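Below: one structure, written as structure tokens.
The block that comes next holds chain A.
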Amino acid sequence: MTTLGVFLAVVRRDLLVALRRKSEVLTSLFFFVIVVSLFPLGIGPEMDLLRKIAPGVLWVAALLATMLSLNRLFANDHADGTLEQMALAPVPLGLLVAGKIFAHWLVAGLPLVLIAPVLGVQFDLGSRPLGVLMLSLLLGTPLLSLIGAIGAALTLGVRGGGVLVSLLTLPLFIPALIFGAGAVEADISGMGAAGHLSLLGGLLALAAFFAPWATTGALRIALE
Partner candidate 1 sequence: MIWNSPGEFFAMGGYGLYVWGSFGVCLLALIIEPLLLAKRRTEVLRSLRRELSIKEETR
Partner candidate 2 sequence: MSTITWKYASPQHFYPLAGKMIPWFLALTLVFGAVGLWLGLFVAPTDAQQGQGYRIIFVHVAASWMSMFLYVVMAFWAGVGLGFNTRLSSMMASAIAPTGAMFAFLSLWTGALWGKPMWGTWWVWDARLTSELILFFLYLGFIALQAAIDDTRRADKAGAIIALVGVVNVPIIYFSVMWWNTLHQGASVSLTKGSSMAHTMLLGMLLMALCFWMYSIVMTLLRVRAIMLERERHTEWVARLQEVQS
């Protein structure tokens, strides 16, 4: 089977598994929506203030929703022995990991990108900033999945997993947060989002290269 063929096979398999466990998928999406709605409730309905905090709030909520969904990445396959099979397969583990991360993003990250504009409207964001928001999340959510995968692999089967993953990965998410939310703010203030978005894209390229490698290393350590 070709490299691409293997990659797509893994993606297809993970998508099928996710489709059968729809509740898990929808939970993180609902979490995103609910967390975003909490902020106006906690801060007050003043539109001026909400418009200002909107990029940050939406991005932080996306971070947290991604955090929540990370345990699904490897834990289920580890529990039923599939992960060990993958490690023993004659195919490079890195390729399989990349496929799993991509599938994870399709299921956990892409829905956030699609629903963000709806939530952005609740904060009275204009149409151009909403576009920038979508673009920033489109670049950012795969980045979050890639970085998060490292944390998920390191904490495989470790007690206190969920909180530990947060402690490990949230600090690493910060540059994405700064450039992602910053892009929207830059657009609103008239400075233009190009700089932020290119930096975000650069980080994505870097992570796409290194993260699967680090994740594979972490998985092998966990499976020893």
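What we mean here is this: contacts are C-beta pairs under 8 Å (C-beta built on N, C-alpha and C of every residue); 3 or more make two chains touch, one makes a residue touch a chain; residues count from 1.
Here is how the candidates were picked: all candidates are chains of the complex that A comes from, given by their letters.
Computed from a predicted structure; not experimentally measured.
Participant: Chain A is shown by itself; which of 1 or 2 touches it in the complex?
Facilitator: Chain A touches candidate 2; the others do not touch it here.
Participant: If we count contacts the way the header does, which residues on chain A are in touch with candidate 2 in the complex?
Facilitator: Touch residues, chain A against candidate 2: 150, 154-155, 158-160, 164, 167-168, 170-172, 174-175, 178-179, 182, 186, 199, 203, 210, 214, 217-218, 221-222, 224.
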